[in-house]
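Every protein chain but one is kept in place in this view of the complex.
Moving on, here comes chain A:
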C-alpha cells in the first residue's frame, strides 16, 4: 500500500500496450517543451518514478488557478488527477470535508515527508498574524509553513502565490504577499499568471513528477521553458508593430484588421509568458488575438502599474513617437525595439521611486 506506482505500472494495470505508453511519453515530452531527443529520458522517468503525491492548498485566492488547471487539454484533467498524480488534498476537487479531511492532510504530510509536491494557490496573508485567512480553524500561513517545509518541492501557482496578486495591490488591506518566504529550504517554482495557462500549470507538475526535480528556472524562479520569452517577441501581431501599423482605438479599422495593440496599452513588451507561443486552449487564442491588449498578468506587481489603457512609459517615454516607427524604416524600428528593452527597466525604476514616495507618505 505504501509503494507508489509508476506511470508504466498504471498502463500495465489498465492493460494498455507499450506502444500507447511510449506515445503518451512523446506527448508529454512535447507538452513540457522538451526536444524529441529527450523522449527516451521521459520514457525512462515514467517507467521508474512512483506516482507523485500532490497536496494543493488555498490561501487568499479566487480558485481561478484551480479552474485553469482543470482546463488543461493535454493531459486532460481526468487523466492527470486519476492516473498521473495522486491528488491527496485539494479544496476544489476532494470529496472529504472537515475534520477527517484535515486529518488526512496530516497523514499525507507524515507518510510522504520530503516526497510530495505542494501546490499553493493564493497569497499568504500576514497582517495581524494572518487572521484574515483562516481554514480548518488555523491560519493559512500556519498550514502553508508546515506543508511547505515537509514537501519535496513547492509550486507557487498564479501571481497571487508568486507575488501577492490582487489582494496585495495598494493599499494591500490584509498584508498579503507571495508564499516563497514561508517555504523554508524547500525549492519553490514560480508559475505566475492570472491565472497561468492551463497547459503551463500541468506541464510544471509533470516535469517535477517525471524528472524528480524542478524544471530549469530563470532568475525569478520561473520555468524557463514557459517564461523565457516576452509576449511581444512571440506575438503573431509583431510584424504590425515593426511595420508601424497600430489600432488607435477599440473597434477601429486597425482593430478589425488585427494590427498591433501597443497604443491601446498592451503590456506584451514587458511581459514574460507563453501566451504568444502556446496560447490558450491549445493554440486557440490569447487576449491579443481576441483584440484585447495584454494586461501583463504574469508580472509581479502589474495591478499597481498605472491605468491599463496607458502605455507604461507614459511616465518616462523611452520609445519616442511610435508613429514614426513607420513601414520600411528599419533603423527607426531597431531603435524602437532597443527602447523596448529599456522600457521595463525604466518602469522598475519608476516603481521603486513610487514605493519610496508612498512609504514616506505613510509614515
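Quick notes
Please note the rule applied: contacts are C-beta pairs under 8 Å (C-beta built on N, C-alpha and C of every residue); 3 or more make two chains touch, one makes a residue touch a chain; residues count from 1.
Basically, contacts and distances are computed from a predicted model.
A chain of this complex does not appear here, and its UniProt-recorded name among "Nickel-dependent hydrogenase large subunit", "2-oxoisovalerate dehydrogenase subunit beta", "Extracellular solute-binding protein" or "Anti-sigma-E factor RseA" is "Nickel-dependent hydrogenase large subunit".
The chain not shown here is touched by just one of A:126, A:150, A:271 or A:298, and that residue is A:126. As for the chain not pictured, it touches chain A at residues 1, 4-5, 13-14, 51, 53, 58, 60-68, 70-73, 76-78, 81-82, 85-104, 124-142, 163-178, 180-182, 194-195, 198, 236-237, 249-252, 255-259, 280-281, 284-293, 295, 297, 300-301, 303-304, 307-309, 351-352, 355, 358-359, 362.
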